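One chain of protein is taken out of this complex; the other chains stay put.
Right, chain A next:
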Amino acid sequence: MSGGHSSYTPGTGIEKWIDARLPLPRLVYDSFVAYPVPRNLNYAYAFGGILAIMLVSQILTGVVLAMHYAADVGLAFNSVEKIMRDVNSGWLLRYLHSNGASMFFLAVYVHIFRGLYYGSYKAPRELLWILGVIILLLMMATAFMGYVLPWGQMSFWGATVITGFFTAFPVIGDPIQQLLLGGFAVDNPTLNRFFSLHYLLPFMIAGVVVLHVWALHVTGQTNPTGIEVKSKTDTVAFTPYATVKDAFGMVIFFILFAYFVFYLPNYMGHPDNYIQADSLKTPAHIVPEWYFLPFYAMLRAITFNIGPINSKLGGVLTMFGSIAILFIVPWLDTSKIRSAVYRPWYKLFFWLFVANAIMLGWLGSRPAEGLYTLFSQLGTAYYFGFFIVLMPLLGLIETPRRLPNSITEAVLAKTRSGGQPAGVAAAPETRA
């Protein structure tokens, strides 16, 4: 681990016996107790822990739901309603699971924005970042397939639209779509394989999470200043310092989660999904879940042909590209400064990027017509422009603010003096 050698000393005879055979207690101690973390982490850094606990929550509720669910087009919708009405606390399990998916995405988006703001993707953390993008992709696949399982109208038509994307690719498109569907249209084979994969993928996510945390513990965490840990005074022990701070962040997040589960359980869902799937009745507007809306907006923004690429393929490439581009972010950013705290221009464009993503999300829920399309196109242009143009360019032309020499210096300057150096004053890590 980044702190150097293991500081675990087995106390009792049993601990010594275990440590000589399978040093699991040593691993846990070194990773979650003695592991040094920067002392200036703010609550934006609590979302990694929140995501871990959301994954566990989703798996636990999901395993119990699967005991009562029937993956058959004739039974699925009614089996979900049986869970809601007759299974003990079934309504709670299902609302926890469906709202949990939304909360999972809310947390992962904050986590990603945190990474973009503090430059967490830069060397030596490129693999850490890429593993995170892989987790995001797996989450998206899992969430999409999970949404199909209740076999409501939006489940069915969402599956029809999204699997239809693949037909945009020449030659290989149709075979891929048929493989996904298990036939020529969304039907029982589709539901069965989606259920199977929906149960499998979370465990693959858990596997990649292990790699993600491993990579994190090799390089150590970033922090709001973006300066690497230089001495022991820059860090505190994970336990109790980070544990208790993360725990507080988690409880606050649970309050938000519980608020939706108990008071607004259907706020994030679509009313049409309480109508059983009907292949003969197309809903007026087919919209995906809210967490896919920005990508959906970008898909529909491409209304024109680009040379040999027709608008449909162009839209699909744009949508896939919007995720794929995240993989190369570590090499697009040319700035030597990590944290946006010391990069005035990057900071401005970052917040514009956030606003733009929220705007795209709203546009994704609108019909693709008139001004909505124009705004979607502008939003898409900014989304890609941020990565392709602004990130490389700003690193070359921007004059960063003065960096403190160390994390300790930054912290002490902030807490001890009223008149701080400009750069340090801008640090967002105010006392929590």
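Quick note on the criterion: a contact is a pair of C-beta atoms (placed from the backbone, for glycine too) under 8 Å apart; a residue touches a chain by one contact, two chains touch by 3 or more; residues count from 1.
In this section, contacts and distances are computed from a predicted model.
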Looking only at "Cytochrome c1", "Cell division ATP-binding protein FtsE", "Cysteine desulfurase IscS" or "Imidazole glycerol phosphate synthase subunit HisF", the name UniProt gives the absent chain is "Cytochrome c1"
So which of A:Val171, A:Val251 or A:Leu396 would be touching the chain we can't see? A:Val251
Among the options A:Gly182, A:Pro265, A:Gly321 or A:Pro344, which residue touches the chain absent from this view? A:Pro265
Which is it among A:Ala159, A:Ala301, A:Val316 or A:Val411 that touches the chain not included here? A:Val411
Residues of chain A in contact with the chain that isn't shown? 39-44, 78, 81, 84-85, 91-92, 95, 117, 236, 240-241, 244-245, 247-248, 251-252, 254-255, 258-259, 261-267, 271-272, 274-275, 284, 347, 351-352, 354-355, 358-359, 362-363, 366, 370-372, 375, 411-412, 415-416, 426, 428-432
